[in-house]
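Below are the structure tokens for one structure; questions will follow.
One chain of protein is taken out of this complex; the other chains stay put.
So, subunit A:
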Amino acid sequence: MKLYCLSGHPTLPCNVLKFKSTTIMLDCGLDMTSTLNFLPLPLVQSPRLTNLPGWSLKDGSAFLDKELKECSGHVFVDSVPEFCLPETELIDLSTVDVILISNYHCMMALPYITEHTGFTGTVYATEPTVQIGRLLMEELVNFIERVPKAQSASLWKNKDIQRLLPSPLKDAVEVSTWRRCYTMQEVNSALSKIQLVGYSQKIELFGAVQVTPLSSGYALGSSNWIIQSHYEKVSYVSGSSLLTTHPQPMDQASLKNSDVLVLTGLTQIPTANPDGMVGEFCSNLALTVRNGGNVLVPCYPSGVIYDLLECLYQYIDSAGLSSVPLYFISPVANSSLEFSQIFAEWYVSVFLYEFCLIQDIQAVRTKIICLFLTPEEANCNRLLQPLWERVWVRVCCACEDSRTEHEGAVSLNWPQTPYLIQTNKLKHYPSIHGDFSNDFRQPCVVFTGHPSLRFGDVVHFMELWGKSSLNTVIFTEPDFSYLEALAPYQPLAMKCIYCPIDTRLNFIQVSKLLKEVQPLHVVCPEQYTQPPPAQSHRTDLVIDCQPPATSYRRAEVLTLPFKRRYEKIEIMPELADSLVPMEIKPGISLATVSAVLHTKDNKHVLQPPPRPTPPPSGKKRKRVSDDVPDCKAVKPLLSGSIPVEQFVQTLEKHGFSDIKVEDTAKGHIVLLQEAETLIQIEEDSTHIICDNDEMLRVRLRDLVLKFLQKF
């Protein structure tokens, strides 16, 4: 069993598992931090960006000044942003049978894999994952395609030139493999290869292994996977969360008894708790808006944004900010909000279904839709409250470790976003062009992408608001270093607040999980086996398990530390009927089997051997399938052990004298000095060594056999 590690990013993994003649890709994450090396793509012509000086080498040669621009001491590539793909050379990706996706953030490299490597397999993912994944891809393509850039820089990628560049360009890895963004056509083609699955659904792969998605509690539709055969079980844990921001809790029990557990996607900010960060977010937002400033929240069009909106819904009224408009700008804003409503409704019905034992889910669904469409909020709250209390009880049971720890998060469960839209507090637009410019009022709060600050509408707001210290940009997505993201906007007067919200497992939760699940081996990215570089003293920020976890890094191939020992074989009933087991020890019976082993589609069957056919009468042409294996007469099998003392006595009875017994490491040697013969008795073999005296050998053999059972 081997694991090919194609990505070095711990939260955007891409690994390939070879297991029982199947090749399974686990996630397909796209590392977008490479875009931080590029200049932002402004939606509206930006004189500041256009007029940035070109960069020249120390010796004054300026041949790169068209490709590289300098801004406040940092050098950026002036070109269409490019992404760092998973390794494509480590393994022939056309041999990949299936791709398992665990959440919508971990599928962004899918078009690169499915469209350009000869991939012919199937992709498996849950419905919310695919729908939201599509939105993320669509937004990304839209952001990049709507600002066409004539220039494409490639000179700087030359290895000899790259060496001369300043950091971080100098240290960027495998720049030659960086690729531009895919097209919408490629996205559609890639998504068409996905087959939808539901939690706990069992999917057979070629009869060899079974894969099952489990709820991972991190995001809408997020899952962990179990890959198992009859005797082996591999668990793949990707982004998971015990915080109940999303009502489907993490399924931990199904991860038990794993031989190998591949652990990825832990929180990127292990020292910050999400509740504290949400608090920080709200306070800073309130302070800015109160002073007449605007708040910019760079974000993805799904995920954390919903938690923030839910939280803001409760907060803005209490903070006296009801009149402040919230804008959500994204090419997919409309679809995303629709999904949030569909899924909120979906969740409530799932809960009713699961916890209230109402069988007619359709009726429940209709009822919930009615409730959601009731214009009177208070009424709606009152009706749903008992239901949510029951859900809350359930959530408490699911996360026994700390009630208070979850309390804040659970309050976010209440799906408020529909009310925000209904009451016109949250308005959404596909872009800054069009209706938005008519409705735009300041001070306001804008949620928009992309969190890298390199493309999307956020670039415009950075340029627009960056000069005033009244405004604030609040970073909530943990994927990008905020300092690097801000680098091309320097000098910046706007306040910057970093409150990354990452609800994925932290190290304390992981160690609890591992204690409970007890896998035989843990495999994880190397980043999880040593404290973060900036906090080298925090020895608590590593995975702590026994035996120590095996770590991997990009482009490494791991031989997983366990061997397959058993295979399941079926016996045909008529063959089983013919067997006559013999009890050789209490509870253990044996029977010899003569049969033909058929192996097809990774299933093994023992069938009765064909009867010896009469010699061919005619001169018919023999067909290959008629080949009958030779059935030789079966020698009896022996079992049992030889008690040395009794054996010696028997020898003496039969006239052998001068017998010596020597103990060896593996058994005994019986020495018949007179006969110049040696009998070597070991656990699984007995040798009679005598000098060409066949008679003597046969005599001794028969004496030995007396002590053994035959069958």
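Here is the rule we go by: contacts are C-beta pairs under 8 Å (C-beta built on N, C-alpha and C of every residue); 3 or more make two chains touch, one makes a residue touch a chain; residues count from 1.
Going forward, contacts and distances are computed from a predicted model.
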Ask   = Just by its UniProt name, which of "Histidine-containing phosphotransfer protein", "Delta(3)-Delta(2)-enoyl-CoA isomerase", "AP complex subunit sigma" or "BRCA1 associated ATM activator 1" is the chain not shown in this complex?
value = "BRCA1 associated ATM activator 1"
Message = For the chain not shown, which residue from A:220, A:272 or A:446 touches it across the whole complex?
response = A:272
Ask   = Who touches the missing chain here, A:177, A:283, A:578 or A:650?
value = A:283
Task = Among A:53, A:198, A:320 or A:636, single out the residue that touches the unshown chain.
result = A:320
Request  = Mind listing the subunit A residues that contact the chain we can't see here?
outcome  = 271-273, 276-280, 282-284, 286-287, 290-291, 311, 314-315, 317-320, 408, 499, 535-540
